[in-house]
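These notes concern the structure reproduced below.
With one protein chain withheld, the remaining protein chains of the complex are depicted in position.
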């Protein structure tokens, strides 16, 4: 029987993406979608891309109602809001996949330094960081999964195995990320108006983006040392996709092939991570609409640095696709269910 | 058992789109894809969006080989090439869905006036025009389906019922279409370079586009009279999608509701055609990657004209999606198999 | 000595465009720019594209101050706001170029039917419609110029001479316009977010856009008859540019060459209107950043209709460029001063 699912905060881009993906998921049934802004409106009148798939209406968020109808809840609300609603959902016995940042940072002090004070710090130890390819087993039994950020997903996947194997210098890591505009959400601001993004390109939140500590937490775990990185996000005039270019000093004269092999070995059983062959590099267009992460790399022997490049769809593997991958595992399903579409090219 | 399928000319955008859609089709197996340009290369090295789905290599076109392995062939070659290869495929007993224009115009003289001389005119009477919503029954038993053009699909679907019911003046029809750039194909030309299309907008082939007689043929059938239209295609700086804006004089003071009702009635049993409610109008973004056609309309009482607007994905409902819809019918399957994805928004 | 200029409402796209163009105008000096939103901020900190050209700060609108410092004022405020501020400016003896719609419609009843009630109807008879190529002489002595709308500019220029000469049927006119997103302004709304416009294409305000009566007013003057048109605007995923495709029945079997000649004759002394030779058609990319209007046409002998296509930059010839062209005339200058840049291609 299908898993009964609710989405709290369903009218942002990650909410709509969950609905898009769930429409093709045979084992899941969407029973409730909340949106203060659109309560009372049909989902398909607000998002006509879903015409033919849903007859639901948006409703006001109502934890009682959701608890009675659902087994799994996706919380797509902003950080700070999530920490208020999640504890109640857990108390009602629901499984929660939280797409906000509120349960990603296990160290309360670090969280509070980069965000604001945390009202449910006791839950931090229970939350499992939902990067499936690294924490698959823990996720299977989790009741609260902190779905990773989009930039962290694109950064941790390529770096984790290399740091774990001690192949790169943990002090040398520079992460230069480029994201499509859907990563900035659907809330109104001048910075994401079409005429401000089109034919434009800029960096933002330089040396102060909140995904930095999330990345550092996982990289530190990988190598057992305290890793500090430079992380610079950029805004690309496209709707979807993150390309992350990473620079690191290679240790012990390890070769390009050995670096690539380390990645291939680590992701051997992970369908959604694809290590590209020598000379081939990722393009976000190739993963558009998919749950894949493509990774390519090249060693510059002149400088002894490796350049690693990853591509994901920020809304899919970087958010809602990964959330469903987590849900599948939590429900005892194959992690690939509902996520088997190739990229929409062109 | 799965239908064995080959694609001739698989390295254009319609070929790749067929592969994308077939990857999610439970009843079909792709056995052979041809490409002179890429013969010997893995499909996934040329089109990495398909990584994880195919292990095929492109091969040189070889009718003998294809005939032995396949039951259905999609021909994605240019017009004039198609008429050379299709007869042989049919003789070998294969079913053919031709995505070129060669078998769409049933009148040889009309074809030759707009294209060039026809080398297989005898086949024209056997070919079924593959607009499922209009010719569903004929398609089920066809051995050669002429898959409709993208502009014609977006134009005939909204106009056919209105002309059939005598609700609009057949002498007054003006069709102003706007297409994404993938409609121009993947062959090299200055006109489709990024810097020539981006931040650009133009009309082209004004009053001389070859889809004109194809549209007129079907509209004439709808009303039993000889219909001449004005058709103006435009190039939009986007990859996919056609929005067609149609103007026609309303007959007998028919109301907007009656016009909409006529469309709703006609497409009542056609899942992929969606008539939008009063006040709602199509946007190509909502049908991106899908086989849907969204149709909206408004009557201007000041001028007694109806403005009808349709949106399709030119590569999907306008080409490869419709081709698979045809294949499904020819194979006795539900026409929706493999085509049940919502639009990729945003 | 340079003309002293103020801009009221300078922080929208038309305001910034005025500043861009005025920076290269030898006979004009910008003395005051108002913006409630940015008052107290340097123009270049809000709009860094102007770095190197201005040292001004935005100020709160203050009519007294503006009146003392300026000779000419551009009002770039929304309709309804304009009609409140313009009378005072005129009383103070300033010349005003109003970029809103408030003084474009000379018939108060028509204005009030499409907009709202008019608080300064007595000024309507004094306002000159600022389409230079048609009203050049009147503009030279005007104290209030109603700067034309962007869509009307792109529509009236190609149609006026043909209607004046009686070459086309005034009952048959259909205007299908496509605009870049800057035409929607810089005020926040979901409809102009990058992810809603990119890879999207739609019509809007079908049969009810407020530029309709403005177009009809001028076309009616051209032929001395009451002209009703169909006008459908569309939103294009690009920042600047309007392409307008017009359909009309040709009268008396006039030839394509005669139609083109009529336009060439009419605009013989108008530098900014370029009639393209036979077989060449406009593209908005070719007029980007310029004050030009390119016009091409083709007669379809099959249907006896002419298809006329015009391209302008909506912010320049469609707004701020035309406003400066008006200012030049009002100040006794050559209309081309400050407007002599070619298009930014690519």
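Per-chain residue numbering starts at 1, and chain names A, B and C are given in the order in which the chains are listed.
The criterion applied here is as follows: a contact is a pair of C-beta atoms (placed from the backbone, for glycine too) under 8 Å apart; a residue touches a chain by one contact, two chains touch by 3 or more.
Note that the structure is a prediction, hence the values are computed from the model and not measured.
Student: Per the definition of touch given earlier, which of A:39, A:65 or A:203 contacts the omitted chain?
Tutor: From the options A:39, A:65 or A:203, the contact with the absent chain belongs to A:203.
Student: Which one, C:239, C:303 or C:322, makes contact with the chain that was left out?
Tutor: C:239
Student: Given that one chain is not shown, which residue among B:238, B:262, B:284 or B:339 touches it?
Tutor: Of the candidates B:238, B:262, B:284 or B:339, B:238 is in touch with the missing chain.
Student: In terms of residues, what is the contact footprint of the unshown chain on subunit B?
Tutor: 13, 181-182, 186, 188-190, 192-199, 237-239
Student: Suppose we count only contacts with the excluded chain; which residues of subunit A make the list?
Tutor: Residues touching the hidden chain, for subunit A, are 174, 176, 178, 180, 195-196, 198-204, 206-207, 228-230, 232, 234, 236-241, 243, 245, 247, 281-285, 288, 298-300, 302-303, 305, 307, 309, 311, 346.
Student: Mind pulling the subunit C residues that touch the left-out chain?
Tutor: Within subunit C, the residues that touch the unshown chain are 13, 16, 19-20, 23-24, 45, 47-53, 182, 198-199, 239-240, 271, 274, 276-277, 280, 282-283, 285-290, 292, 294, 340-346.
We adopt the following convention: only the chains that are shown with their structure count from here on.
Student: Shared numbers divided by all numbers used: is that above or below half for subunit B and subunit C, i.e. same or different?
Tutor: same
Student: Approximately how many whole Å separate the CA-defined centres of subunit A and subunit B?
Tutor: Centres of subunit A and subunit B (C-alpha means) sit 36 Å apart.
Student: Can you work out the whole-Å distance between the CA centroids of subunit B and subunit C?
Tutor: That gives a centre separation of 39 Å.
Student: Residues touching two or more other chains, restricted to subunit C: which are they?
Tutor: Counting only residues that touch two or more other chains, subunit C contributes 195-196, 198-199, 237-239.
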